[in-house]
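The complex is shown incomplete by one protein chain, all other protein chains being positioned as in the whole.
The first chain written gets the first letter, and so on, giving A and B; residue counts start at 1 in each chain.
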Amino acid sequence: MIPLLLLAPLAGVILALLSRTPWQAALGTVVGAAGLLSGAVIQGMSPRVAAWGELLRLDELGSYFLLIVAGVHFLCSVYAYGYFRRELEGGHIGPAKLRMYHVWTNLFVLSMVVVVCSHHLALQWVAVEATTLFSAPLIYLHGDRRGMEAAWKYLLICSVGIAFAFLGIIFLSRAAGDVPLTYTALPLAAKRLDPRFLRLAFLFFLVGYGTKMGLAPMHTWLPDAHSQAPAPSSAMLSGVLLNCALLSILRVAPAIPGAYASPLLILFGILSIAVPALLVAVQRDLKRLLAFSSIENMGIVVLGLGFGGAAGPAALLHVLNHSVAKVLLFLVAGDLILRFGTQKIRHIHGILRETPLRGVLLFGGILAITGSPPFGAFWSEFGILVGGIAGGHLAVSLVYLVLLAILFGSFLMYGSDMVFGEGVPRKLAGPELWCLLPACVLLLASLWLGLHVPAGLYKTLERLSTVVAFS
Amino acid sequence: MNTITILLLLLGLHTAVTERIRPAIHSLAAQGILLGLLPILAAPGPAWRAAGLGLATVAVKSVAIPLILTRAVNRLEIGQESESLLSTKTVILLTGALTLAAFVACARFGLSGQDRLGAAAGLTLLFSGLLMMTTRVKAVSQVIGFVVLENGIFLFGAASGSAFTLPIELGIFLDLFVAVFLMGILMLKIQRTFTHMDVRKIHTLKD
Partner (left out) sequence: MNAVAHIALFVLLGPLLVGVVRKTKAFLSCRQGAPVFQPYLDLWKLFRRGIVRSTTASWLFDLSAPVVLGASLVLAAATPLWSREVPLPMHFILFLYLMALPRFFQTLAGLDTGSAFGGLGSSREVAVSAMAEPALILSFCGLAYLGGADTVSGMVAGVPHGRVHLRPEVILLAGTLFLLLLAENARIPVDDPATHLELTMIHEAMVLDHAGVDLAMIQLASGVRLVLFSALMSGTLFPEALSLPPFFAIPAAVVKVVLSGGLIGATEAGMARMKMSRVASYLLVATVLAAIALAVRYAG
């Protein structure tokens, strides 16, 4: 199964390289994405663990993350077809660059699949570094100044972060001795490994992969990178790349004593929620705003994992909820930006009057990402709060609640500014099916997750949270 | 082994302190050669594997990366000076302080003898690289700092005696190479759009 999963994005790369027009490349990407998605679904439904040699192994946790990657990739590839057609017509991008977009995107997805399927932690490291390298060209795809600046910061800061993570791997291998550095072997041997090195390793993993994840204070690259990339790439960067970085931290978690890890996670988590809460009020760029929201949500996940207990499954659920809502928002934002011709928030208003569907999508997305009912994120954020209180972290939970409220207010302010109000009469373009369809799917998914969390999902998440629980 | 470690330490310090770009690149090349000797001396396992690793290290660190950097320096027409936000004396002092901190940290951590020397030297290179990346003005110097950082990690790993399987190690080298390659390309593109390489002036994106 795993070779097929790797083959799908690889096929996308080859098709993109062989294609003569960007549309063939786009088709190739969609086909590859469909293949990946079907493979992920099939694997997800089967109870067996897929393995390929000693290095690659797809267990339940991996399947969960893989489904998110595949689903998002599929929706984004469909969206990209419509989005880039309009960009091409508008003259924002050339056909050669568009082909390269598909090449890089498929390579990017390939590396993410390897991250998710990795059994050996050092291989996972190589794959995470590869994701950085393959996504950097996507950020400066348009070739403008800001894209360069963002890509430079991204490449430099994430590479330093990855280097720190590698230091963590060195510490881990020092602690492990003869034990192979796989996520199945390490937890079993955890008791007899040198605790000092394990702790150091976890710290460096957290800082290193946390940089990639966008945890504060290592988040400085994220707003730039996610706002300068084209919309489908931003969606994938925010929606799945952050998850992959999270997975890398989760894989080593079972070997680390909880008493050491939890305070660290709580610290980084609350910091990552606080920094966006402070900065969100002064944002002028729509995609930058969404990028800060990603930082915040990753902070929420990490906070939940730090709380442990009942907050564990909620944190994993929030991974899904965030991906759904964030991708929705980025896709809608990309569409709106093309329509209004600007990324600045104050130039975008009156959406509901002009195009009701987009207005609903945007407002729904904002409600979804801030965790208000009836959308799914409400349950995950609430679950984390409950877990925090139950675990005795009362002060932190209170701060968490306050920060969430601040963020909710800020986002609602921006959302209502953009969605309601007087519209400026402009040339009405036809409804762009390929752009809107994925967004609608995502909105419905978020709604579904909010109204009715499937029992099977919750049981799975509970199982998974014991898998990643600290020792 | 000790001698190589000390030489690496001195070369790393030289890279961090020197005021011109070309000597820094030459230092990198020298570091690469020394690092290539390390697997041959230190790694367990069959000799051909160690030799292969050594060759890969030298190929990437002494040949490929300095070539990319030199090409960038030549094409970009940036000056010979590697400007820094801090004065040279401050950099010397800071680097010295970081070296001592690294040694103390390693001693605190219970390593001893040759291990301690290698680990401390690795940490020193890591910190020096980080210092370069944060305080240097020209983008090329930042990339050089990144390579020094990676060298430090490599040295640290070699001192710890970690043994990965061959494909993973090759993957690591590939990552390093591609990273620097991409940085080189990005530098060229930045040059064309910005017409300068001063990262102090790159701050159009901010809150």
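The rule is simple: a contact is a pair of C-beta atoms (placed from the backbone, for glycine too) under 8 Å apart; a residue touches a chain by one contact, two chains touch by 3 or more.
Just so you know, these numbers come straight off a predicted model, no measurement behind them.
Asker: One chain isn't displayed here. Which of the visible ones does it touch?
Answerer: When the entire complex is considered, the left-out chain reaches B.
Asker: Which listed residue, B:63, B:85 or B:100, touches the chain dropped from view?
Answerer: B:100
Asker: Could you pull out which residues of chain B are in touch with the chain that's been left out?
Answerer: Looking at chain B, the ones touching the missing chain are residues 1-3, 5-6, 9, 13, 17, 88-89, 92-93, 95-96, 99-100, 103-104, 106-107, 113, 116-117, 120.
Just so we're on the same page, only the chains that are shown with their structure count from here on.
Asker: With centres defined as the mean C-alpha position, give me the chain A-chain B separation in Å.
Answerer: Computed from C-alpha means, the inter-chain centre distance equals 31 Å.
Asker: Quick one: in the complex, what on chain A touches chain B?
Answerer: Chain A residues touching chain B: 55, 120, 122-123, 125-126, 129-130, 132-133, 136-137, 140, 143-146, 148-152, 155-156, 159-160, 163, 166-167, 169-171, 173-174, 196, 223-224, 227-228, 279, 282-283.
Asker: Give every residue of chain B touching chain A within the complex, in rising order.
Answerer: For chain B paired with chain A, touching residues are 109-110, 126, 130, 133, 139, 142, 146, 149-150, 153, 156-157, 160-165, 167-168, 171-172, 174-175, 178-179, 182-183, 186, 189-190, 193-194, 199, 202-205, 207.
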